[in-house]
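Note that this complex is displayed minus one protein chain, with the remaining chains in position.
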Amino acid sequence: MAKVHQFDVIVVGAGGAGLMAGLYASRGAKTAVISKLYPTRSHTGAAQGGISAALGNYEEDKPEWHTYDTVKGSDYLGDQDAIEFMCNEAIEAVLELEHMGLPFDRTPQGKISQRPFGGHTNNETGKPVRRAAHAADRTGHMILQTLYQQCLKNKVNFFDEYQVLDFLIVNGRAAGVVAIELATGELHTFHAKAVIFATGGHGRIFEVTSNAYVYTGDGAAILLRHGLPLEDMEFFQFHPTGIYKLGILITEGVRGEGGVLINGKGERFMPKYAPTVKDLASRDVVSRAIYTEIRAGNGVDGKNYVWLDARPETINKFAALDGRLNPDGTPYTITGEQVLQKLPDIIDFCRVYLGVDPITQMMPIQPTAHYTMGGIPTNKFGEVVIDDRNTVFPGLYAAGECACVSVHGANRLGTNSLLDLVVFGKHAGLKAAEYAKNADWQNLPGDADAGARSALDALRNGSGKENAFDITVEMKKVMFEDVGIYRNEKGMRAAIEKVRELKERFKHVRVADTGRIFNTELLNAWELGNMLEIAEVVAECALNRQESRGGHSREDFPERDDENWLKHTLAWHTGGKTRVEYKPVTITKYQPKKRVY
Amino acid sequence: MEKAKPKVLPLNKRGMNFEMFMWIITRLTALAMYGLILTAIVGALIMGARNQMNLADVLRWGFMPNNPHVLNTDVPDLAPWSTPFWRTVASLLLLVATAHGVHGLVAIADDYIVTPRGRRIVRVLSIIMMISMSLIGLYVIWIS
Amino acid sequence: MGLTRNVSLATALRYKGQGPMWAYILHRVGGLGMATFITIHILASFIGGNVGGFFNDVYQNWAFQVFIFFCVLFHAINGLRITILDLFPKLIPHLREAIWVEMAVFVPLYLLTVYVIVSTALGG
Partner (left out) sequence: MKVTIKIFRYNPEQDKKFHYETYVVENAHETDRVLDLLEHVKGYNDGTLSFRRSCAHGVCGSDAMRINGHNMLACKTLVRDIGDQITVEPIMGLKVVKDLIVDMEPFFDNYKKVLPWFISDAPTPADGRERLQSPEQRARFDESTKCILCAACTTSCPSFWASDDYLGPAAFVAAHRFVFDSRDQAASERLEIVAETNGLARCHTAFNCTMACPREIQITQAIGELKMATVTGRVE
């Protein structure tokens, strides 16, 4: 018999969203945070750029501008009430982080320093505005550390290295989760009144990704299996500049400083695709351009990468050609030392992983799968909703990258994700604690952990004909190629076929490790099961949406189609079949118009 | 503006304890030993040891310019070494080096003996050792 | 469950620490060596007689001298380096360079010492 624990609120995941939820929930209810990693290992720690809020510490800025930028960035698919809510809460959220001790960088006056970021503008002049509050180039790291520290201070209960395998529903309400303790292989049942999922994204279904190994979509897949829908799964953000093959992120800042993209023929190609802003076009546009070049055979050596050139002489040459000027009107030039000073981390990554010194050599880059816009549908209080009328599932909450509020719509603006974590993490925590105060305990069945147990047993008892590692590799490859940056019907149909075939083959997997202690092979196989499930839904939703919008670009439907497709997708996956329905987009102030930067 | 943090924490609020006190004492005694040893060697040279340089002798003068030590060396005239000044130099060096050395042994023991009981024993033993070594040394310096 | 902490002396010495780690080990050896020597020496000369005589013979042995001079020289020079860096933590990033400087002082001095000791021993 598994061990049983009882908490009012259970938070699954200890990234920025989970910790924030845990912190707030624990103020009003007995709370535990369960995470398959030590909390400080969560992927929030990888975020570099910053967290947006209209603090106006350098120049005038307003939450309304932030709201409009986000709506526009989302290609009008974001729900405007939620976006407005988030952007209004942003200032308080960032200040609260500062009050918790987060070491933001400072302005000369001692205030929180802010930097410009793609898509964030002064709505009156159209010029970039400094909105991203930052702590060097490790803002996410500092948020993660600070929140974890606050949780320790407030004595939040942690179950570190416990992987949640199943969600328990009794009488149509959340009743807890089942998790495996990695160190012993024992199953634990967590009986709870409210459950908050904050398990992060699923970028690992793609071959080249900036995401962590643990981004396998566990939370989303678990709920999907229980007959709950996922929202907007076709929208996935590809960041244009990832290190070739490794996918490690190279920030937009490189191009901001004047770096340019060069194809295999040695030509600068962005002017073809974005004549005015060129290399500084938005993420989806640049990713598409790179991929078009590669498909046209203009990749370097016929391979699927191009160059990012940040050598001072190149920067200066093109800056002169473009007539780029400094603020004081003199021509823009840069030296090697200045590049080093402005981009230390990127240079470190390149030196470590490529053995390339960006000051004297070009960097091989290719678009990398970066951010999950879709996910578990919630309202702006983090409550999970399960249909087009936004019916709330009692006791179930979600926040962070695994959730879809939706504030990012079809394309997320940089720095809005960290904001999303703290704002909606907090509200999910508050709501869950409030709910737990009034809700009754649901009686757990005696065999609460049967589902988790049988899922693992299946992996232990497969015929052993198939190797899980092969399946993983094939899935990632087909998803990246056919459900990646450019999508078309033929490719996606083939991908769906392939994923279904892989799912069949997956049934024959048998893990070699029969042990209980840290059986990582078993859990990796279980995660593969989740990824296959998610991959299929992603591919089917993508095939279903016959338009191009934000991160979703169809070659066969290259235009945005507001008439037919200004709506969210809800996808259910039961009995091996995906069913799609739609949910209207909430539009308050801003009517959709063409998106030009 | 918020309350400024004190620039210097008061003595009882800065974590100063036996270990940290001895930590700084170890460094200060190290410097003191350098000073005393140089004094002793320079003194020996002034007092005519120039021609009888011998490595072992330098050590003897350096670390313990007491009578028996000097007796074993080729210094022409022993008398100057018996002055209170040189006896004091020798005594200081003795006390400083003993404190330094004995605490060094305690520091090493602290790495391996971690139970509070074990540590108490080590400290008691070290105090006994320090006092007895110092007394023996002083006896040798001043009496013989 | 689990294996012990897995740090035998052999494992510890296999760790690829560099100059600073070896300086730490040798400093400890030197300190211990001197402390043991001085303790025995004082006790022996206090007791005197046969025992004292025996230890005196040991001191005369050139191999012992090579060892104890190492302890003294290394500990003293390295100790000065430690003291300076500890009192001025801003210098600690240059710790490895400091060890090179220290070596530049220690090695010639010690080689000279060994030469003198050995040639005295051989020359009678």
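Residue numbering begins at 1 within each chain, and the chains themselves are lettered A, B and C in the order written.
As a convention for this text, a contact is a pair of C-beta atoms (placed from the backbone, for glycine too) under 8 Å apart; a residue touches a chain by one contact, two chains touch by 3 or more.
None of these values were measured; they are calculated from a predicted model.
Participant: I'd like to know which visible chains would be in contact with the absent chain if the whole complex were considered.
Facilitator: In the entire complex, chains touched by the missing one are A, B, C.
Participant: Can you say which of A:223, A:354 or A:436 touches the chain missing from this structure?
Facilitator: The one listed residue touching the chain not shown is A:354.
Participant: Which of these touches the unseen chain: C:12, C:47, C:63 or C:105?
Facilitator: C:12
Participant: Please give every residue of chain B in contact with the chain that is not shown.
Facilitator: Counting over the whole complex, chain B touches the hidden chain at residues 1-3, 5-11, 13-17, 19-20, 22-24, 107, 110-112, 114, 119.
Participant: Go through chain A and note every residue touching the omitted chain.
Facilitator: That gives, for chain A, the contact residues 37-38, 40-43, 45-46, 92, 95, 98-101, 103-112, 135-136, 138, 141-142, 145-146, 149-150, 152-153, 183, 212-214, 245-246, 248, 349, 352-355, 467-470, 472, 511-513, 515-521.
Participant: Extract the touching residues of chain C with respect to the undisplayed chain.
Facilitator: Counting only chain C, the missing chain is touched by 1-7, 11-12, 14-21, 24-25, 27-28, 82, 85-87, 89-90, 92-93, 95-96.
To be clear about the criterion, only the chains that are shown with their structure count from here on.
Participant: Could you state the distance in Å from the CA-based centre of chain B to that of chain C?
Facilitator: The separation of the two C-alpha centroids amounts to 17 Å.
Participant: How many angstrom between the C-alpha centroids of chain B and chain A?
Facilitator: Measuring from centre to centre gives 63 Å for this pair.
Participant: What is the distance in Å between the mean C-alpha positions of chain A and chain C?
Facilitator: Centre-to-centre distance between chain A and chain C: 57 Å.
Participant: So which stretches of chain A touch two or more other chains?
Facilitator: Residues of chain A touching two or more partner chains: there are none.
Participant: Going by the contact rule at the top, pick out the chain B residues touching chain C in the complex.
Facilitator: Touch list, chain B to chain C: 27, 30-31, 33-34, 54-56, 59, 63, 68, 97, 101-102, 104-105, 108, 129, 133, 136-137, 140.
Participant: Over in the complex, which chain C residues touch chain B? Could you list them?
Facilitator: On the chain C side, the touching residues are 28, 31-32, 34-35, 38-39, 42-43, 45-46, 59, 65, 69, 72, 76, 79-80, 82-83, 86-87, 113, 116-117, 120.
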